[in-house]
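For this view, one protein chain was removed and the others were kept in their places.
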């Protein structure tokens, strides 16, 4: 039973089936096929506004190109101190932007604190040539700590960005999990809040070898295809990414998958709360659970067939997936309890 | 009938099947899975030497990272004037290398002329601070004009590079077609000639959403995984690329597919030669045919259900694929003949 | 007697004096001083339009920042095959632009051929994502071969650029020599032709440790100060560059110096023509003379105290400077004649 991450999961049968369907005959390359054209239409319906969608290989690719689009090389991009773009992408944003600077903003529960953002912006030296110039803000939804920004919280952050003339990016690697957690529409979660460009994750929720960029401002889309090509993202057989993107949102597959993953996480959290032996350190709002575990516990769990992500310093992460099961979750609860009690 | 390119083709059933097989259960992310580990083992057998293989999304990704690995930002990379890395990747090599310079070398039939390479190197200003410094040579095999370097030809170019201390890259977007054309082993086509790093193409020959880099010198591999990650190529669900790479070379699938594509191209060329109405402008040695076509002919062919690539200036390209058929080829010969005769 | 280049020359006494005058007292740093403010005013008068001037350390710095300002990373910049930015700056343009591509255009006498430029633009693939996108044209005035574009020639090239929506850059490392050769005003030589941004050279004509960028379109100036700072060009003691820029154009110093250098070159050319023993290979229009010299001749000249620049392949360059003398030139003519005759 693998709770290390949602990227260990399998590909949704619906998406594999879509790939096979797209393989019946030859098709125009580089997005000239009808699947790729349909993506823009379908996603524009989904987001209730005209969007342009660009498939990319990974969430890192999406984040880095989005931020390079929003920031000049001399720009500063404000992110939470735990943002994936800062901690886990080996400098991709710095690379693709030509040397923009990520400025870290604090905030509890993985969420950017509005007053910390304001303070960072106040001290950023707008118009001073020796300072990288404030260009964009990026938020992760759901956050790196498994929490979810409420719409009103996004409004505050987007309002600050707007008042300073900054663009807004959302890293939606787990966007579906956030949308079902909040219970809103994709439009309400994105451009209606003020998001200009979105990293739209599908890999962690049943996709394979691709994620996407969704652009809400057409001026930002103009040059993206050149950036994509020179970044090595321009698949000739684009239809196999586009077919996935279509299947992902057909009949609410993405939301149903996320709902299932979130529900499993809630079951896990409830189970642990009922046992009382393991402390959960962060509100469980999407599909991730962060908890305290004694030194050595992850190894003991592994011996019991339960894989978790050891975060060091006595903390571990468990991630639930759409392809997990209640039985697995219940077994994990039992195993966690046993290990915790035996370590006391 | 689509002869525009080999990237319009379908995915090999064997490779789709391999993807499905890899989807049975969860697996460690980022190449920690057994498929990914097996790739290095299997490809080391295939190439008869220890290699490291890195899956990447596209051939452009492979070329750009290979060349960025071989050249410092102040380096010069010598390529044929028609090299894909120069003409068709929107500056990817310049981007990933941090501004290296592609120096164009002439040569007939899409092949780099050894004396032109020597002249270019002689005039390159080694050790002069105002000149980008000669760092690498890249050759495309099969070439952009559908011809194939013979092993002795590669020896000459590699010898020149070696004598100047330069590294050698091969863009093998159509490597399989070249190998079966020459009738040699993968080792003989690559490191035994002096190739240090290889763009190993699978997309044009039945793959989906991935190509690969094969590294023959372990010192070049050391930093590639950091470059890959910050380039946005680090798939979490790497197993679906690795499973393809394994299936691609299992039971000689890649060579059999390429052999079939090449044979169709020869049939097309022979058919046209027998008709005598269409001039083929380049030796047909792999799976591409370049021919003269009167103005307006591509549109007429399209009206007959035959798609070709209009190259402008009265020239067109037809590419044969493993998933093409003799009947299609024969129909193309007839249509080409009719259109050519009717245009006289 | 040093004819290798104009950058071996001394600094004009007027400019040294200006530096000393600027050293009387402390002054605001980073261009906040009155010399720096006066530069914009004085150069706006000189160019008969509002300009913004940015001092930079070298001509390479000026060229690379100008071109990075005109071209996005995915841009193509069209230059003559002998352009300094391409041949002699170790990839500076590629570096500062984030990987733009220099596209070489042929043309006799060091001048870009208009029809070659048109052909290059026609084949550049505007709007095709796999091609670097045409962004700018750069011309060198006087050219790398010591010739000078006439105003009508610039009109043709600027007209082509304008019709394609491209920006125009002029590398004016020897602008003063060209202006006096043509006998026009600075305005007529630049923005009145359609030049958007100018590398304004002073080093080769009596300056010290600085050159400048002159911006004719205010939209291009907006971000230059950030680029300058992050490029390491933002001198804190800017006044010592600004004082030079002021002295350089005061009382026509720059034009008088250039006129003197050009006159010496004409004297050298006339002297050689009168002797008839040395073939001059390029029209002498500014301060450079290119001539045929037998193998070994440069060394013999050096033994006679005459330093020339050996260009290889039986060619040499002599450059005349404002701080040269008629006597030196006459001695050079004699020595060249002796060496040429003795080599026959």
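What to note about this one:
When the chains are written out, they are named A, B and C in that same order, and each has its own residue count from 1.
Keep in mind that, in the parts below, contacts are C-beta pairs under 8 Å (C-beta built on N, C-alpha and C of every residue); 3 or more make two chains touch, one makes a residue touch a chain.
Computed from a prediction, not measured in an experiment: that's the story for all the values here.
Annotation: of C:40, C:203 or C:262, C:203 touches the absent chain (contact as defined above). In the complete complex, the residue from B:57, B:99 or B:172 that touches the missing chain is B:99. Set against the missing chain, the residues A:94, A:171 or A:211 yield one that touches it, A:94. Residue C:234 is the one among C:75, C:234 or C:298 that touches the chain missing from this view.
For chain A, the residues in touch with the chain missing from this view are 73-74, 87-91, 94-95, 97-102, 129-133. If you put the missing chain back, the residues of chain B touching it would be 30, 72-74, 98-99, 129-130, 132-133, 223, 225-230, 234. For chain C, the list of residues touching the undisplayed chain reads 2, 4-5, 7-11, 16, 19-20, 23-30, 56-58, 60-62, 64-65, 89-92, 95-96, 203-204, 208-210, 226, 229-237, 240-241, 321, 323.
Definition applied: only the chains that are shown with their structure count from here on.
Of all chains, the one whose CA centroid is most distant from that of chain B is C. Between the Cα centres of chain B and chain C there is a gap of 42 Å. Averaged C-alpha coordinates put the centre of chain A at 51 Å from the centre of chain C. Once the centre of each chain is set as its mean CA position, chain A and chain B turn out to be 34 Å apart.
Shared interface positions of chain C, defined as residues touching 2 or more other chains, are 73-74, 98-99, 129-130, 132-133.
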